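Only one structure is covered here, and it is reproduced in the block below.
Left out: one protein chain. Kept in place: all the others.
Entry: subunit A
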Amino acid sequence: PPPPARPPGPYDTSEAVTPYAQATGYNNFYEFGTGKDDPARLAASLVTQPWTVTIDGEVRRPVQLDLDTLRGWFAPEDRVYRLRCVEGWSMVMPWQGFELGALLRRVEPTGAARYVRFTALHDPEQLPAQRPSFFGTTALDWPYVEGLRLDEALHPLTLLATGLHGRPLPGQNGAPLRLVVPWKYGFKSIKSVVRITLTRTRPQTTWALAAPHEYGFYANVNPDVPHPRWSQATERRIGEARRRPTLPFNGYAAQVASLYRGLDLRREF
């Protein structure tokens, strides 16, 4: 049965939601492999219970706690967000979660905190593509690390998701806890987070280290700044035949463009 209708919130898009099968069957989660169906095929090996999250660094109240305890701190919210992958495809995702800002305020950032570094699970036993290949290589350096400026992290759009389509977050979508930053390319929205660290300096992030000329720290969705190897002007919404134009900040310019006033978005891509 369809979930009971709820009035759309101020941050929700009213665009057609991507069906569950596509949203959970076509994923990038390189810890499982680079194929789009690898995560759905292999995510059963991910153990999400129990799950410990560490929040440390430039905070007055560092904490290490079980995810169930953390979830008990906040009432879950529904957010229907656009998701735009840097590869040129997009979806509409009905997330459940809570605002990252609420969590950060609770642990009280110190006056020195400027950035937030997120670290994903590093466990080759559970995440097969973290094991070196036959050639002794891995697709990326593990663990996967992402980062935000503190003001981006505190923005009410920025979510820590624990559910999708009204169900617990599936492994392939980053169970049990993932970041969702809807105005940035999908790779910023780190999956299976185990550690959140507030820092004074800008964190070194995985894709920016792997290919610095292609993936910047900001990674704001921007149709005017092409990827060096492909255009970002259009995208394919999963389920649609024709490409559609990509919107600045993935359609969230009214909410977030002011965060970047005075920043050269071509240089700080």
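One rule holds in what follows: a contact is a pair of C-beta atoms (placed from the backbone, for glycine too) under 8 Å apart; a residue touches a chain by one contact, two chains touch by 3 or more; residues count from 1.
Quick note on the criterion: contacts and distances are computed from a predicted model.
A.B. asks: According to its UniProt entry, is the unseen chain "Molybdopterin-dependent oxidoreductase", "Protein-methionine-sulfoxide reductase heme-binding subunit MsrQ", "Hydrogenase nickel incorporation protein HypB" or "Tryptophan synthase beta chain"?
C.D. replies: Options "Molybdopterin-dependent oxidoreductase", "Protein-methionine-sulfoxide reductase heme-binding subunit MsrQ", "Hydrogenase nickel incorporation protein HypB" or "Tryptophan synthase beta chain" considered; the missing chain's recorded name is "Protein-methionine-sulfoxide reductase heme-binding subunit MsrQ".
A.B. asks: Thinking of the whole complex, not just what is shown, which of A:Val86, A:Ala120, A:Ala175 or A:Val256 touches the missing chain?
C.D. replies: Considering all chains, including the one not shown, the answer is A:Val86.
A.B. asks: For a quick check of understanding: of A:Val47, A:Leu140 or A:Val225, which residue touches the chain that isn't displayed?
C.D. replies: Residue touching the absent chain, from the options given: A:Leu140.
A.B. asks: Give me the subunit A residues in contact with the hidden chain, please.
C.D. replies: So the residues of subunit A touching the missing chain come out as 21-22, 25-26, 30, 34, 36-37, 86-87, 89, 133, 135, 139-140, 210-211, 226, 228-231, 233-234, 236, 238-239, 241-243.
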